[in-house]
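With one protein chain withheld, the remaining protein chains of the complex are depicted in position.
Our next item is chain A:
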Amino acid sequence: MPYLGSEDVVKELKKALCNPHIQADRLRYRNIIQRVIRHMTQGLDMSGVFMEMVKASATVDIVQKKLVYLYMCTYAPLKPDLALLAINTLCKDCSDPNPMVRGLALRSMCSLRMPGVQEYIQQPILNGLRDKASYVRRVAVLGCAKMHNLHGDSEVDGALVNELYSLLRDQDPIVVVNCLRSLEEILKQEGGVVINKPIAHHLLNRMSKLDQWGQAEVLTFLLRYQPHSEEELFDILNLLDSLLKSSSPGVVMGATKLFLILAKKFPHVQTDVLMRIKGTLLAACSSESRELCFAALCHVRQILHSLPGHFSSHYKKFFCSYSEPHYIKLQKVEVLCELVNDENVQQVLDELRGYCTDVSADFAQAAVFAIGGIARTYTDQCVQILTELLGLRQEHITTVVVQTFRDLIWLCPQCTEAVCQALPGCEENIQDSEGKQALIWLLGVHGERIPNAPYVLEDFVENVKSETFPAVKMELLTALLRLFLSRPAECQDMLGRLLYYCIEEEKDMGVRDRGLFYYRLLLVGIDQVKRILCSPKSDPSLGLLEDQAERPVNSWASDFNTLMPVYGKARWAAISKCQGAERRGPELPNTASFTTSGPLIPEENKETAQELSDSGALMLVPNCQVTAEYFEKTWLSLEVAHQQVLPWQGAVHPDTLQMALQVVNIQTIAMSRAGTQPWKAYLSAQDDTGCLFLTELLLEPENAEMQISVKQNEARTETLNSFISVLEAVIGTIGDIKS
């Protein structure tokens, strides 16, 4: 067949449609119409034959009608004047004896999407709402929403809304669901459809009659309903029970969300529900549909935030098989990271070790970062694996391993020795900016323990002219200056050369300024340099707070089964802002990549750390000096202001606790040694107004709880409460570190 441009095709088809011989032959006529539709779906502009197609709609052949209506809905907005001609036929079809035809006509009429059509469709819709065939009622109910959309932002038709509310009692389940959908759209301005007690109970009773889509949607609508009493609440939960075993994961997730939200005051019910859907989630995680699997994995991660041990016994489910797509593998690796415990750590690490040599560089890097994450808890094993990985001499692996080391050494200073031994030699295999920066930082900060550090840096100094990344040069300047402080003899010469180069020849202003700054700093004197550059080399408390930030279920229950877990919270906020406030806003970079590059502290956790240090209006002063004698005297003279019991599993690590308390400015006065029974600790803190808080912690292992008694030298409940919440947060955080 010769190629025809769309104009020729239109002309040819127009001729055919007008041909009375073809019109007389039903079959040929329909074939021509099918050709029009086919061209239309391929994107050719077929609006030229609108007139002829309108004529073709006057037929008894239902397929032909369908096709013509489809055509009209597509082109009506382009030819509004001609489309008005079609309305007449459509109106007539709306009173056809065949319910199929009535429904079809009504649906098409509502989908015409052209201005001015409202006045014609109002009556047919109202008739449709009272039609005896449920098929037509379904269409009519949704038609109400379409009509409302056509009106634009005009007023809500009260009578219509009432009619729809009454149709919620319709015997056809799909009509009921459609009513909800329709009302939701019509009442969008007023916050959507209102679910009161009778409606909620009506819907709950009809639940088993709905199809899976209906169930899933009704479950989201029911989220709006607040039960009035505890009894009612548990009645509702009982009714929903069987939905947790539904074969559709969507319904199961919807039901779970409703359970979590309704039972927000009953943590044990929430835990129980999450326990019960474990199987369904795990099944979805290995489902044939990779997309389902992905969404399920995202939710697994969400649950793990609150119940860290929840899936531990099933860790093997999250082993990757090599044929899986990337995004699933990355999620699985993250989940594995969070599942690690004493029993499975060896297996998980062996598995991750295998991923590090994966053909896909991205995935291999993600696996290395994951090992780095686990290393915060199981340092020795992980550092050993990472060191072995360096032996592979692969560029993409070496660079991430070095970056992991940098992050790790900051959080776990105990591994410094091992890392320093592993480093020599890996400079040959690092080419990218990130990796070089990490290596140079390590050499600078821990250079005194690495014998050949100055010589490695010297190589970098030699090649600084051909270095393309300014960030690397900056890092090099700082590192060399730091190393100069600990090993002056070996570094003085090259430091001079580097400074000379940076100041005289460097083109990048940032690097040049940094060079000048250091030069002038050196002029001021070596003590000043030390004061400015010798910052602490590690900060273990940071890792402690980050790792154990266990969030209550209620903090994410409302995000469950939405798009949020799929994106992660920080990113979600950014997207919603971009979508909501500024519609034409600039596109977000990297919205689609799920690669996690393991930043030192994820955004959200920074917030937690912040919150911990300054919850509420309470400001605890650092370095409040209370001697043991003074403490004892005051303790005996005061009444207990508050007493509370917190759950506590396992033994106490006094150092960890002391460190964590230090972070929020609570001083430890005295503490029993680890393992003593009962275990006791005395703490003190002072706020900015001078109010003193004295605390006793008492742990009796057989009860698995920690008793807290707080005394205050000025009776002020507000500050007392905020102090207790700070204390609770710290103890809650430390409490579940699995020993």
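Just so we're on the same page, a residue touches a chain if its C-beta (ideal position, glycine included) is under 8 Å from a C-beta of that chain, and two chains touch if they have at least 3 such contacts; residues count from 1.
Going forward, contacts and distances are computed from a predicted model.
Asks: For the complex's missing chain, which UniProt name, "Guanine nucleotide-binding protein subunit gamma", "AP-3 complex subunit mu-1 isoform X1", "50S ribosomal protein L14, chloroplastic" or "Fungal lipase-like domain"?
Replies: Missing chain, per its UniProt entry: "AP-3 complex subunit mu-1 isoform X1".
Asks: Which one touches the absent chain: A:N19, A:S248 or A:S709?
Replies: A:S248
Asks: Can you work out which residue in A:R181, A:R224 or A:R716 touches the chain that's missing from view?
Replies: Result: among the candidates, A:R181 touches the missing chain.
Asks: Touching the hidden chain in the complete assembly: which of A:F259, A:Y327 or A:F405 does that?
Replies: Going through A:F259, A:Y327 or A:F405 one by one, A:Y327 is the residue touching the chain not shown.
Asks: Specify the residue from the set A:F319, A:Y378 or A:Y501 that touches the hidden chain.
Replies: A:F319
Asks: Could I get the residues of chain A that touch the absent chain, sorted low to high?
Replies: These residues of chain A touch the chain that is not shown: 26-27, 34, 37-38, 41-43, 61-63, 66-67, 70, 77, 98-100, 107, 113, 133-135, 138-139, 142, 145-146, 149, 172-174, 177-178, 181, 208-213, 216-217, 220, 241-242, 245-250, 252-254, 279-280, 282-284, 286, 289-292, 294-296, 314, 316-317, 319, 321-323, 325-327, 351, 354, 357-359, 392, 394, 561-563, 566-567, 575, 578-579, 583-585, 587-588, 591-594.
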